[in-house]
Each structure stands twice: as structure tokens, then as C-alpha cells.
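Shown below is the structure under consideration.
Certain chains of the assembly are absent from this excerpt, and the rest are unmoved.
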Amino acid sequence: VLVPDPTLQLILDLVGIFVFALSGAIVAIRAGLDALGVLVLASVAGLGGGVLRDVLIGHLPPAALRDWRYLVVSLGAGILTFVTYRRVRDFRQPVRLSVTGAIQLFDAAGLGVFAVTGTVKALAAGLGPLPAALLGVLTAAGGGALRDVLAGQVPIVLQRELYALPALSGAVIVVVAQRYGFYDPALAIGAAAFVFVFRVVALRYDWHAPRVGTA
Amino acid sequence: VLVPDPTLQLILDLVGIFVFALSGAIVAIRAGLDALGVLVLASVAGLGGGVLRDVLIGHLPPAALRDWRYLVVSLGAGILTFVTYRRVRDFRQPVRLSVTGAIQLFDAAGLGVFAVTGTVKALAAGLGPLPAALLGVLTAAGGGALRDVLAGQVPIVLQRELYALPALSGAVIVVVAQRYGFYDPALAIGAAAFVFVFRVVALRYDWHAPRVGTA
């Protein structure tokens, strides 16, 4: 069984919550929601995946309810987005980033971090390699899926872009590393970064998985 | 730790289930669903928030599955709505209430009751003040959000009206009262009434939280 480094897990979790909460807050603002809707959607996006993970491994109440920092970070990301949204958007940026692009970027960062921490927590809870990888993907994709369903959109994970595959590759890296005894903080951060880069490159070059032609 | 009065908790829970189930049944009828769809959506709206709460604090199986009265009350509200819908609608009412208005009114009543009972159960389960208030809001908003998502609508909690704030204010009243030792049945009922009035007044006078202009 993998014994995760609690400090590293906490930091990664909070980073993942922060970036996912940013994505939720931007989705909320673009959908015309008010300040409270922004906070709700930021929290759902930031905390949803981890709550789903904790429920499924039976760690109840979930970390998001036991550790006040989880909620504070997601609310903080919501408030920050609400307050700075127009200023950041209208700032003359070196690289012009669309609103959709910003959502995708923050979402990709959260995807990477949660794919790693979700898999690590699942392994630490005694799950086998395949279920642990699955739970990593669920943790990574769950908050964003809840965010999109609540906002009345088809979840990114079901759209025609590589999304589950980057998350799965990060989860597999963690599972293999744990199996052969070379899981360490550097590998965790490297795996999260790999997922992020994989996802962003796939978006940039419009990579996608094959599809069945229904014509 | 708060030791809640079990009889009061049960009565409030059943009242909240009843009014939320009424809201679910009306949403279902307006969406053209049949008798069984009405019962399903009444149960989802009535029981959803409490089930979510019980799952998150690890009280499994949830009260809705352990206590047959929970299900009977929500099914009863569904049947009552189905049978009397047209008669009530066509009755010459002293104050004419639109269908949307009826949904909002029942939903507001459930919001108040569940914000209180959810927070009380969370405190009794040993959660800290912030998570307990959060769980109170989740309990209050969860059933309605499930109802709306299943009916293919954006949840009320994300629309541009004060919804989460009244629920949160009720939860905070309970947390503060428990902290300073003056929580009692009268306060519980008063806090639920306060949430209800706050929500209805906010609807009536079209109060809303600020929004980021995206123009």
C-alpha cells in the first residue's frame, strides 16, 4: 500500500481545488450568474471531484468538510475571479487568452493535479491498480462534469477532445510508479505536469480520438 | 456537540420533505410528465437534499431509506399534487398564485427548514462550524438542484436570485446559537421562518446579488 506524503497531498489538493474553482467561477460569470452563483459554481467545480472520490472510498465526511482550508481556497478563488474578472479580461495581455481558453487552461491544471492525488488516495485506501486509476480519472473529471451539468452544458469529458486520456495516463503513471517503488514527490508533480501538457497540446493541435461516422 | 431534539428534527424534516416534494410534483406536471414521473420527481426533490447530507456525513443508509415515513410523505405530496392540481389551479383564489409562484413558495419553505435541520445534523455529527453551515446549504439547495437538473433546467440556486444567501443566513444563525448555547426549538423554527421570509421578500422585490457585467 502506498503511504502518501500528507503535506504534498494537501498542497496538490489545494492547488487543484484553486484552479478548478477558477474554472467554475469563470463559467458562472460567462453564464451571467451573480456573485453567489459564482461562489457556488466555484465550490462545486473545486470540491466536487474530491468529494466524489472520498464518498466512493468511504472517507466520510469528505476532506472538503473536515478541513476548512478546502472550502476557503475554493471560495477565495471564486471571490478573486469575481473581483478581477473585467480587469484581467481587458488587460492588454502578452498572449491574448480567450475566456474559453482560460477555462480550459485552469481545467487542464486541475485535471493533472487531481488525476495524481485521486489515484494516490485510492491506492492508499487499498484499492487495486485498475480501480485506483479509475478513481483518479473520476476525481479529475468529476468536478468539471458537475460544473458543466449544473451550468446546463454537456460536460467537457464527453466533448470531442482528448480529456479522459490525459487524466488516465497520469493515473497510470502513478499506479506503475507505486507498483515498482519509484513513487516520490518529484514523480507526482511530474505526472501532474505531464497530464497538463498532454491536455493543452491536444487542445492546441486539435488532437482527438477516433469517432464512429454516423452519416 | 449539539444534541438535537429528535422529535423536532423529525417533524421539521418531514415538513421540508413535504414542501420540496410539492415543488417537484408541480415541476413534473408543468413539464408534461405522467403520474409516475410526478412521483419520481417529487421524491427526488423531497429526499435528495437529505440523502446528500447523510451520504456526506456517513450516516448510511440515509434516513430516507431507514425511516419509511420519509418516503411516504414525499409520495403522498406527489399523489396529492397529481390529484388536486387542476382543481387548485382553477379555483378562484383570494391571492392569485402562478404555477411558478407556487413552486417558488414551496421551495422557499423547504429551503428554510432544510437549512436548519441540515446544519443541526452536521453539528451533531461533529463537524466544525464552517463545514456544518456548508452542509446546511447543501441540504437545503441539493434536492431542488437535483429536481431542476433532472427536469432539464438550470438549478434555481444558480439563477440570478437570492437563494444560497437566505439558506446560508439560516445556517449561520444555527451555528452561532449552538456556539453560544441558546439553540432551542423556538430558535430552530424562527431561523427556518427567517430563511423563508428572506427568500420570499427577495423574490417579491427582485433583490439580487451583484453580477459582473460581461458586455
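Each chain gets a letter, A and B, in the order it is written, and its residues are counted from 1.
As a working rule, a residue touches a chain if its C-beta (ideal position, glycine included) is under 8 Å from a C-beta of that chain, and two chains touch if they have at least 3 such contacts.
These figures come from a predicted structure and were not determined experimentally.
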Whole-assembly copy number, given 2 chains displayed: 3
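Criterion: only the chains that are shown with their structure count from here on.
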Rounded to the nearest Å, the gap between Cα centres of chain A and chain B is 30
Chain B contact footprint on chain A (complex, rising order): 28-41, 51, 55, 58, 60-62, 64-66, 68, 71-72, 82, 85-86, 149-152
Mind pulling up the chain B residues that touch chain A in the complex? 55-58, 122, 125, 127-128, 130-131, 134-135, 141, 145, 149, 153-155, 157-160, 162-165, 208-214
